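Note that one protein chain is taken out, while the other chains of the complex remain in position.
Order as written gives the chain letters A and B; numbering starts at 1 within each chain.
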Amino acid sequence: MIAELGHFSLVLALGLAIIQAILPMIGAARQDDRMMMLGRPAAYGQFLFCLLAFLALTYSYIISDFSVTVVAENSNSLKPLLYKISGVWGNHEGSILLWVLLLALYSALVAFFGRKLPKSLHARVLSVQALVGVGFYLFMLLTSNPFNRLINIPIEGNGMNPLLQDPGLAFHPPFLYLGYVGLSVAFSFAIAALIEGRVDPAWARWVRPWTLLAWVFLSIGIVVGSIWAYYELGWGGWWGWDPVENASFMPWLVATALVHSAIVVEKRNTLKSWTVLLAIIAFSFSLLGTFIVRSGILTSVHAFAVDPRRGMFILLFLGLVIGGSFLLFAIRSDKLRTGGLFAPISRESGLVINNLFLSVAAAVVLYGTMHPLLSDALFGIKSSVGAPFFNLVFSWLMIPLVMIMGLGVHLRWKRADIKGILQRLRVIIGLSFLAILMTLYATRGGDIMSSVWLGISVWLLLSMLQELGHRIKLFQVPFRNSMSRLRRQPRSVWGMSLGHIGFAIALIGIVFSASWNLEVQKVLKIGQSLNIGAYTVTLKNVIPVAGPNYSAIRGIVDVTSKNGEHYTAYPESRTYITSATTTTEGDIKTSLSGDLFIVIGQNEGQDMWGMRIYYKPMQIWLWIGALIMVLGGFMSLTDRRYRVGSPENRKTRNGKAGSGKTGNAKTANKASQRSKTRKEAHVH
Amino acid sequence: MSIRRFLPLLVFIGLFIALMVGLSLNPREIPSARINKSVPEFSLPSLKGDGVGLSSEIIKNSKKIVLVNFFASWCGACRIEHPFLMKLSKMSKANGIVLYGISYKDKPANSLTFLNKFGNPYVRVGVDLKGRTAINFGVTGTPETYIIKNGIIRYQHIGPIYGTQIKDMILPMIKKLQQEGKP
Partner (left out) sequence: MRLFVVIIYLMALTLSANAIGVDKARLADPAQEARAYNIMTQLRCLVCQNESIAESDASLAQDLRAIVRQQVKAGKTDAEIIHFMTSRYGDWILLKPPLKPTTIVLWFGPLALLLIGGFMVFRYIRQNPETDMEDPLTADEKKRLKKILGGKMPKNKDHLGDYMS
């Protein structure tokens, strides 16, 4: 009964999506207010019914209703509640339902927060949003209905891949999808703007926070996935350039570019058609990622639905949405007039170059991921493109990007004084070179690429700190003054600083853990020890352990280090009863200087056990850096201009405040205004 | 309207066509670098350990079309394939083929038990205890079957032969190879 209710809700949601797609669009063309207004209630209703469908499916999982096909195939009554719930999206049908639910959620959010948008723009955005939704509802109802019933009801379900039974992975897909689907808003705004033939700073002020939100979620999703891979796969890797990983990385790269280029549109009213194009491409990559996962077109360990019929449906849908958007772009983007001018050396130029590198990076990932397919289709040659290729290309491609990043943040809008900046940064440039030389010396010249990478990571970090110091006049005015300046910095400045500092820290973590990790593999007899770096590891005992739905062996391992550290590690190797698969639960001792990662393998004879031990220096800094980046994104999202400014209000305010001659003067004006309002608030 | 603005559309159309073609290909179908090359040199002991079980010489000297099947008692898919191999073996005389087996990384005793229990479709069996011969053949896992004519590998079948594949794939392939070179 509940499942039928879910199915029915889904059909109703489709109906509302169709209304939301068609009527407001016609209304906007005819300037018919009543038709345009329909978009909003339709969006709320669509979300409500979609939520109802989702809850119905979740309920079927919780009560283990094995008459529902997907529940029988993917769940099990013995599973802990958390995994019953995460099981909802741990398979093809459910994950598409989650996808479309989030799309409806974003629609509803745009409907709610966009009330003050120009009516026709708002109507068109909602319409495009629903148009994408219609495709997904049809896909679900026609090829992968989650509410299909079984005629022969099994007593017990098949269970879930034990690798997926992990809290980290339970929340990896929702975040990733929040990111993927979040890019649909920027896409809808782009399409609406092309139809309207108008892009202005107010438009960018709308697109940027939505993109930023999607970027934040996408980043969290990717990082959670990486962390999961790091501790679950048992060899200390966190990124494998797998097609599915690439599918999430491509939209991330483009979203990063978009977040930057939207600033240029917002502040300088230029780079418009490029930004619109990026918004289209970013969401196209989201769709492409969905396609890659669903169709099994590119072999991957992650793909869960290998079904050519579904693949064909998504591909045609993809062709319609993306092809149509690009066609619209080709015809209409001429209408977008360029505004502000800038000199070759300016922040605008810096951001353009940033966009160039990020786009090329996305193109490299795209082509690398597609190459095996193209090579097979065109030349009949099967080939592989994996980590060694991407690592090589990226380690070269990213060097200039990071170098320019460190410089770009110092550049002023319109026209910057490069000589002055270089002069200000000369100490930092020197220190970065010193870092390279010291690394070369420490590694006896063995590792030039790693040394260079460490050097430019240091450069970026110091350069960002210097920029912040310059802003708050650190050491130029009394320290307390600097601190109060720091507190007064707008959230967007915080966002920018944290985002880039986080990136630099993550880079340092990557360089260390990838370049100077240690690995020892050895069969140990109980009582024997081995040495890795500063640690001595002794296998004390191995005992059997029974879990709720697995049996395991657990090693008891004594670890001592030269600096007096002493602890006991408990690595496990679990065998799941239902599927007879084995997973490793390595023991990871994390510290700021590095992770000691102990994995126990199989029995190799009487009291003999295979042991794998890794030391990953500075590994945690990768996660800390990523966390800081995400925090920066959140900070930037809460910036005053997004919270307060409805675009209409904003424009008039801008008109008043914008009388200053240069961009800088404008910012100064705004800052003083801001501090005034703050003071007033205090007085009251 | 400048042509440059059509660039994204053109690139996408290219990508779309590639994906369209790609959808009809099977990415898990592993290519064989061994096709049209001669059988690698090897000589493997028999299951009972009494002399040579199978060698490249034996295959090269065979006048018939040779099928070499890699199997193991521990391999689940091999059990599914087994009855189909038995069927093929019964048809081998009529079709002018000979079926050889290579036991892949399996204890000879276990392989023997397996063949005694389910029947032995192979004329000869060689024991590849370390799996090195299999690697020289380009084997990625069991079961895998090679069709060889005059000591040249002509076809590699990955995974079990089952269902209607004997009738639809294997026998027509053999027919084709037998027709070759005849007027």
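One rule holds for everything that comes next: a contact is a pair of C-beta atoms (placed from the backbone, for glycine too) under 8 Å apart; a residue touches a chain by one contact, two chains touch by 3 or more.
Model, not experiment: these values are computed from the prediction.
J.: Touch partners of the unshown chain, restricted to the chains that are shown, please.
T.: A, B
J.: Kindly state which of the options B:N95, B:N136 or B:Q178 is in contact with the chain not pictured.
T.: Touching the chain that is not displayed is residue B:N136.
J.: One chain is left out of this view; which of A:N148, A:T581 or A:T638 touches it in the full complex?
T.: Touches the omitted chain: A:T581.
J.: Which residue, A:F112, A:Y367, A:F433 or A:Y567, contacts the hidden chain when the whole complex is considered?
T.: A:Y367
J.: For subunit A, which residues lie in contact with the unshown chain of the complex?
T.: Residue positions of subunit A that touch the missing chain: 233-235, 237, 240, 242-243, 299-301, 341-345, 349, 352-353, 356-357, 359-360, 363-364, 367-368, 371, 375, 378-379, 381-389, 392-393, 397, 414-415, 419, 521-523, 573, 575, 580-582, 584, 599-602, 604, 610-612, 661-662.
J.: Under the stated touch rule, tell me which residues of subunit B contact the chain that is not displayed.
T.: Against the missing chain, subunit B presents residues 28, 30-34, 74-77, 79-80, 105, 130-132, 135-138, 140-142, 159-160, 162-163.
Just so it is clear, only the chains that are shown with their structure count from here on.
J.: At what distance in angstrom does the C-alpha mean of subunit B lie from that of subunit A?
T.: The separation of the two C-alpha centroids amounts to 43 Å.
J.: Would you mind writing out the residues of subunit B in touch with subunit A in their complex?
T.: Going through subunit B, the ones touching subunit A are 1-2, 5-6, 8-9, 12-13, 15-16, 18-25, 27-28, 30-31.
J.: Within the complex, which stretch of subunit A touches subunit B?
T.: 273, 277, 280-281, 284, 291, 295-299, 308, 311-312, 315, 318-319, 322-323, 326-327, 329-331, 333-334, 370, 372-374, 376-377, 381-382
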